[in-house]
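Every protein chain except one is present and positioned as in the full complex.
Moving on, here comes chain A:
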Amino acid sequence: MLSSALRNLPVSSAWAAGAFARSFSCSSQFQASVQPKTKKTLGKTGVKNVVVVEGVRIPFLQSGTSYADLMPHDLARAALQGLLTRTNVPKDVVDYIVYGTVIQEVKTSNVAREAALGAGFSDKTPAHTVTMACISSNQAMTTGVGMIAAGQCDVVVAGGTMLTLNRAKSLGQKLSLISKIRPDYFTPELPAVAEFSTSETMGHSADRLAAAFGISRLEQDEYALRSHTLAKKAQDEGLLQDVVPFKVPGKDTVTKDNGIRPSSMEQMGKLKPAFVKPYGTVTAANSSFLTDGASAILIMSEEKALAMGYKPKAYLRDFVYVSQDPKDQLLLGPTYATPKVLEKAGLSLSDIDVFEFHEAFAGQILANLKAMDSDWFAQNYMGRKSKVGAPPLDKFNTWGGSLSLGHPFGATGCRLVITAAHRLKKEGGQYGLVAACAAGGQGHAMIVELYPQ
């Protein structure tokens, strides 16, 4: 779960009014759709091929904006309806629904079921909810992959949802708020979620991680700016095709992510450290912000998809989950997961055409890049002979990432996978690598292979 809480900081006022001047300075790697290179395909004998037919998400919004009055299942429902509209999949062919979420609303603890019923899926389709912090929807997808590969299902809808409920509802809760009023009550406080085992907030851990790898404030701000700039460009060019509009009850239809705010280095430089005060390097501007949103993805066995006349977008191939020290290596999941998943798939880093990494913090991404590029780290902490290498930035999160698009904890995994598929097609690659870190010191990576065009 992410540096929650940055919402109370004067982010938007300080640097939102975006200087777009730099937004076109990056990236010349976008060319029109190119013919895919011809490499081997990663299918395994005896294992069913699992394909992504389609994936959608409702726009990711900063918490407390247009989705503020809704419940998590409302967002999930909107994403599911979007998927139904986009694919026209007959409701009764869906065998199973799995949803990822992080903080469960008490009334809808199996949010998958409530959302599916509300979205008009058949009441004969079972649904369950999984949780694994920031990689909850990855877990939802791989659960589906497992069901299909094991031959138990042919059609699974997976997804994730996240809505921060920040409202005191009962009288008791309201009273307890009053009792908390004290002299420093009105100074902004970050309601950051702390790691249970270490009592350390994720932002604090990220700041230490950045320091451990010697990553400066400047580098972090630069990376964050890159993320926003690339996201803005992708949004403007209409590349974010996974977004489906959502008519919010009582409000206008939401069509776009609202957290993309390319700023200037100067404005970002003005922000004070959010966690390690007063000298830390992680700020509201170089962290992902608290986000509301939901995603949904339709996965099938290859033969079922073809039989139903779908043109799949991608294969979901090998995947791994990893975990490590939740104190000092909380956010290094991608570093551990990347070489493992590559080895499993028989690929090397240079085979990968598209990288989609979850950006929890700019400092976290840069630390992971450095760790992946370090023989010392690989040998001393990962028990490997040598480093896996750092992904080249021109293949890395080129349509923005969690820093700019937002990070609804439960929903990001599906966004990563579908974005990888879309980028493979657009940029003419064959393999994509998706990786993410999560609270608890866990991580995930998966290989996405473009479906032959």
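Methods note: a residue touches a chain if its C-beta (ideal position, glycine included) is under 8 Å from a C-beta of that chain, and two chains touch if they have at least 3 such contacts; residues count from 1.
Heads up, the rule we're going with is that contacts and distances are computed from a predicted model.
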If you look up the hidden chain in UniProt, what protein name do you find among "NADH-ubiquinone oxidoreductase chain 4", "Trifunctional enzyme subunit alpha, mitochondrial", "ATP synthase subunit a" or "Potassium channel subfamily K member 2"?
"Trifunctional enzyme subunit alpha, mitochondrial"
Going by the contact rule already stated, which one of A:F213, A:F289, A:F409 or A:Y431 would touch the omitted chain in the full complex?
A:F213
Filtering A:E222, A:E302 or A:D328 for touch with the omitted chain leaves A:D328
Full-complex contact with the absent chain, from A:K91, A:K370 or A:R384
A:K370
List the chain A residues touching the unshown chain?
196-199, 204, 208-209, 211-214, 276, 279, 325, 327-329, 367, 370-371, 374, 376-377, 380-381
